[in-house]
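What follows is a single structure, written as structure tokens, with notes after it.
Missing here: one protein chain of the complex. Every other protein chain is in place.
And then chain A:
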Amino acid sequence: MDFELNEDQVMLRDMLRRFLNDRYSHEARRTVLASGQSYDTGLFSDLAELGILGAVFAPEQGGYGGTGTDMMVVFQELGRAGVIEPVLGSAVLAGGLLAALDADGHSALLQQTIAGETILALAHSEPQSRYDLGHVTTRASAANGQFVLNGAKVHVLNGAQADMLLVSAREEGGPTDEHGISLFLVPSTTAGVSCTGHLNVDGTSSARITLDAVTVDQSQRLGQPGQAHAALEAAHARATLALCAEALGAMEVAKALTVAYLQERKQFGVPIGSFQALQHRLAGMLIEIEQARSAVINLAGHLEADRLTRECHVSATKNLIGRVGALVAEECIQMHGGIGMTDEYALSHYARRLVMIDHIFGDVDHHLDRFIAFSGGSETTGENANAG
């Protein structure tokens, strides 16, 4: 048992926290959003230059980290700062998928992604798929040694900023069959690709993408025909870990802001933090945040486990984070009073992110169902795992 970070991870954390403290103020973030940009491209380059994107890839993929703990360290810090730059969408989700499926064949693209020069996006969710990873109705029809893609994708993280899309499409099978899904690399400028970007409630950006007779070459297919589901699931496990760690970081800051405010805000001549009604709730929240931390650690430690064990942990962690995230958001706003609801104050942005995280990669109920389905067949307690 060892719950300490290793030396490299401590350095990574401290460096990233210092950088974000210096460069990523709440005001700067609001300015970027108010200007209509989806994120600060200069800052994203600087993050890449610091090696933050490399930290989520393994050495053989061109990075220098990539373990569950590395991801946890990075995303907890990104969550603390409220980072909206496309680390999750481009590096972890799409980049991770590319690396897992075809690191050798696309090492140049991967390098550019890790360097922050190229933005990748996974175009996978569809209007009817909700949280079901196997639900793909976009078609890939083979014709003359090429494929023609037709369909609609939604909630594509940073889709409008992406240079290259990873598009999931069905070569065979029914709408929800796990078998039959393939992934294709599609430059976003390809004829027939149209993309509408939009802001999300939490300040991140996504896009809706339609594929209208988009022609791609055989060589643009990643991995084995019809076999992409397993890779999609594994990539979502990593992305879920990243997202949950981000939530943990956001919870820590929301809590810290609330504690500070309760000490400073006076009503009835005393700091409101002296009211036991509020103290007990804050104490209860702290207990839940520690549970959230443990849940993130659990998932970090089981990313490399067998599929059933891994997915069991994905769902357990995401379910718990969803519950605690909403609790922390709601309680922190309530304990602040009116000020907690203002756009100007940072808390409301952390609260929005915490709540909306439950709408990404499956919510509390979705993962409760999955946990029930998976936990019957796996041992989730007691066995050893290496978080790296």
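Keep this in mind: contacts are C-beta pairs under 8 Å (C-beta built on N, C-alpha and C of every residue); 3 or more make two chains touch, one makes a residue touch a chain; residues count from 1.
Throughout what follows, contacts and distances are computed from a predicted model.
Participant: Among "PqqA peptide cyclase", "Acyl-CoA dehydrogenase family protein", "Sugar ABC transporter permease" or "2-oxoglutarate ferredoxin oxidoreductase subunit beta", go ahead and choose the protein name stored in UniProt for the chain not displayed.
Facilitator: "Acyl-CoA dehydrogenase family protein"
Participant: Per the definition of touch given earlier, which of A:M1, A:A143, A:A191 or A:A277 contacts the omitted chain?
Facilitator: Answer from the full complex: A:A277 touches the omitted chain.
Participant: Touching the hidden chain in the complete assembly: which of A:L199, A:A256 or A:I287 does that?
Facilitator: Checking the options A:L199, A:A256 or A:I287, the one contacting the hidden chain is A:L199.
Participant: In the complete complex, the non-displayed chain touches which residues of chain A?
Facilitator: Residue positions of chain A that touch the missing chain: 125, 127-128, 130-132, 154-155, 176, 198-202, 206, 208, 266-269, 272, 275, 277-278, 326, 330, 333-334, 337-338, 340-344, 348, 351-352, 355-356, 358-360, 363-366, 368-369.
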